[in-house]
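Since the structure comes first, as structure tokens, the remarks are kept for the end.
The other protein chains are all here in position, but one chain of the complex has been omitted.
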Amino acid sequence: MSQALKLDDKAQELKWVGTRPVRPDGVDKVTGRAKFGADFNVPGMLTGKVLRSPHPHALIKSIDTSKAEALPGVKAVITRDDMQDMASEFVPAGEMLVNYRDMVRNVMAREKSLYDGHAVAAVAATNAAVALKALKLIKVEYEPLPHVIDVLEAMKPDAPLLHDDMITEGVEPKPSKASNVSKRVEFGLGDVAAGFDKADVIIERAFDTKPVHQGYIEPHACVASYTEDGQAELWCSTQGHFVVRTHCARMLGMDVSKIRVTASEIGGGFGGKTVVYLEPLALALSRKSGAPVKMVMSRDEVFRATGPTSGAHVWVKVGATKDGRITAAEAELKYQAGAFQGSPVQPGCMCAFAPYDLENVKVVGYDVVTNRPKVAAYRAPGGPISEYGVECVIDELARKLDLDPVEFRLQNAAKEGTHAAYGPKFGPIGLVETLDAVKSHDHYKTKLGPNQGRGVASGFWFNIGGETCVALNINEDGSATLMAGTPDIGGSRASLALMAAETLGIDYDKVRPIIGDTSSLGYTFLTGGSRATFSSGMATVEAAQEAIRELCVRAAKIWEIPEDAVVWEDGHAKPAGKNAGDFEPMSLADIAKMAGKTGGPIVGYTKINAQGAAPSFGTHLVDVEVDKELGRVTVVRYTVVQDAGKAVHPAYVEGQFQGGAVQGIGWALNEEYVYGKDGRMQNPGFLDYRIPVASDVPMIDTVIVEVPNPRHPYGVRGVGETPIIPPMAAIANAVADALGIRFSELPMSPPKVLKAIEAANGAGD
Amino acid sequence: MSKTHVSTTINGDPVEFLCEPEQTLLDVLRDELYLTGSKEGCASGDCGACSVMLDGRLVCSCLVLGPELNGRTVETIEGMATGDQLHPLQQKFLEHAALQCGICTPGFLVAAKALLEKNPDPTETEVRYWLAGNLCRCTGYDKIIRAVLDTASEMRGS
Partner (left out) sequence: MVEMRYEAPESLDAAVALLAGSKGEARVLAGGTDLLVQLRADMIEPALVVDVKRIKELCQIKAEKGGFRVGAAVSGAVLNEHPKFKTVWPGVAEAFDLIGSTQIQGRASMGGNLCNASPAADSVPALIAAEAIATVVGPKGSRDVPVEKIVTGPGKTSLKKGEIVASFLFPARPKHSSDAYLRFIPRTEMDIAVVGVGVSLTLDGKGVCTAARVSLGAVAPTPLLVADAAKALIGTTLDDDAMAALAKAASAACNPIDDKRGTIEYRIKVAGVLARRTAQIALERAREN
């Protein structure tokens, strides 16, 4: 149970939390010393490579690996025959669910190739050149089948069927025929029909978005070493090494205790590294060859074979009275899951209208499979898509009602006590504060130039807690070693050290945080759902409090006074009052020095299922300039306002705001998976999958709002995901402001914008 | 396949290695010399994570063949600090929190150092265009640009 430290900034000045020191792992990263997934090497290591299907949909009739196996230097070849089949079973992976039967097939195709890039075999050889040569010698006999890559096409009754046992869940009566729709979900409150009846103005729009990739700069990489006694060590770049351990143990039929997974430094994840791709293959190759195996994906493989997020078709309808009160809101979301079920349509439904205080809401979602790589989580999975449609309609509605878009949102904003459409009542939240901050910001008041437009959009994400362990060891010299289990993807080690230092009352520099491997710490769920600083932070504080209690007990022992006569203040044990005795305060170092003599090592160890994660709301303001002759949209000014609860390390909070906003800019303007009629991806590289470059974006200004989360000792809310939610609508709304044209398709790339401008001009003639 | 013998200078030190003709400088650095500070993000010259200096020029090491190195000099991220003194850019990146995951950071540092050596007083736009070949997915570039501009200012002042 978390003993909430009452945070009253007036009474208690924070010394460390809220400051901006250099991160403890920083020097390794600026010198190239830090070891990422592909930087690890062991003697005798083989190189593993994957053979991938070029067919978006095909039966795999046979696989002949004999020539590959005979090639000198090849030590093992694996196919579906080497991977154990698994029964259907759902397990959490971040904020999404995965199914083992699907997972084993995604990692290595069994009956069918379901997307261009689907793994069908893998080879371990003495070096990369031999491994690649061996891949070319593997003969796979395919029987191509018709394919479908568009979500609406896949929902048609005559669409090519990916899984002939897929019966749509959540539909009454249960369908008799299989389809590509794995499930239907519904959320709601009240009566939308009655609500729309009360509306004076109703806006109804449909939107289309394309799959976009997380775009981490580091491709997936791992080194696996399986030894003759059935134990294995795995080094991999991942957001969750305990989750990797679970999946690999299941897939290889091993006890969890026999796999030790070390999380390397990770070069970006954004949700895309919460699942396994190479790891089970590397282990299987290592088992078969008797040697360690290193596997690294090429950029091409990352795009073709690892989860982007869904493309979708989104329909939104919102009605309001003429004085600006929303009376009803409805949406229907159709999300692509890729080759196997499990798009984030459910969280998409739950988030869609969350920023608004609504009596009547209905959101329906469909999860649809298509012949594309299986989607994986991408930063607030599902939310950016649904909220993009909603925030565009909200903007259009505000304009139609002749109301300022920020005012309109304020009038309908969710507050503490609002009953959210997806279930719970909100505790204290900061949406109104972010809207007010936008209103009073200089950006909001600055005049626009020619061909410029301004747009605003809000966003919401739930954030999660989850299973978390932390070990805080007080060393004999008074320094502390903090072991957490959530891989550090954005600088969270600094925040954990700050919270430990603050709670213990020692210098930040005296705390060394590390991420322990899976054998060193109790089960800790992955880094995702904006939970690392929140959950590992909560666990860190509790561990520090436990250590403090023990330090006080030791002081009491030394002073020979009752335990409850000792208090902890400013990093020192002190007698509770004059009556307790006249003793000089003892520092943590003083007590630690005597730990062995007073009872043994002093450790705080926390094992929790962190509760009390609170949502983070954000509002973004953006100015764009449109070159009307070329259709190019340039972002000229961008401001992110978001509620962080408490910014433990403000620079890393700002970093999350800025990074998410720029990913959103890419999603809005240029990023998309381009497929040919042959169902193959045409742009699996950074040349033609266009993420923003430094010259594409301006400085991203940030305002951190702090409405503390009462359930976290320092008031922390997760912040990592919300920033990617508002940008697409904010930019679409800004373009609408500049051109008077609303776009209902992402990305708003130049050919589309120019075409719309010319159509509008033509219509005007 | 017969390997080529190459004699080169890396971070000021004479280095010899054997490589296949198709191995790139990046492959050689990482796989033969265990200098893993330069990263592979794309192997096609689009991301800049493999940036090094070749005979004083900023290049992508993934687009240089190993055998080309004969008689040439290479500077990588590993040579940027002097002893235990960080280069001002490295220090400023840390102070400005100009890195999150850090995978792109070596490439940015090498590229930014090349910029400041050529142009000690760049504008924000000049910095952004010079660094357009270095992709970052975590930071949105803001703090990186600020760190480079701040370093330029400090290096001019001192």
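Each chain gets a letter, A and B, in the order it is written, and its residues are counted from 1.
Keep this in mind: a residue touches a chain if its C-beta (ideal position, glycine included) is under 8 Å from a C-beta of that chain, and two chains touch if they have at least 3 such contacts.
Predicted, not measured: the structure shown is a model, and the values here were computed from it.
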item	value
Of B:Ile10, B:Leu29 or B:Leu58, the residue in touch with the unshown chain	B:Leu58
Residues from chain A at the interface with the omitted partner, ascending	133, 136, 300, 629-632, 634, 669-670, 674, 682-683, 686-688, 690, 692-693, 695-696, 749-751, 754-755, 758
Interface residues of chain B (partner: the chain not displayed)	1, 4, 21-22, 24, 43-46, 48, 51, 54, 57-60, 62-65, 67-68, 70, 111, 114-115, 129-134
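Criterion: only the chains that are shown with their structure count from here on.
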item	value
Distance between chain centroids, defined by C-alpha means - chain A, chain B (Å)	29
Complex interface listing, chain B residues touching chain A	1, 20, 22, 30, 34-44, 46-47, 49, 76-78, 80-81, 86, 90, 93-97, 99-106, 109, 124-125, 127-129, 131-146
Complex interface listing, chain A residues touching chain B	20, 22-23, 26-27, 29-36, 38-39, 41, 129, 214-219, 265-270, 296, 298-299, 489-491, 649, 651-652, 654-655, 658-663, 685-687, 691-695, 697, 699-700
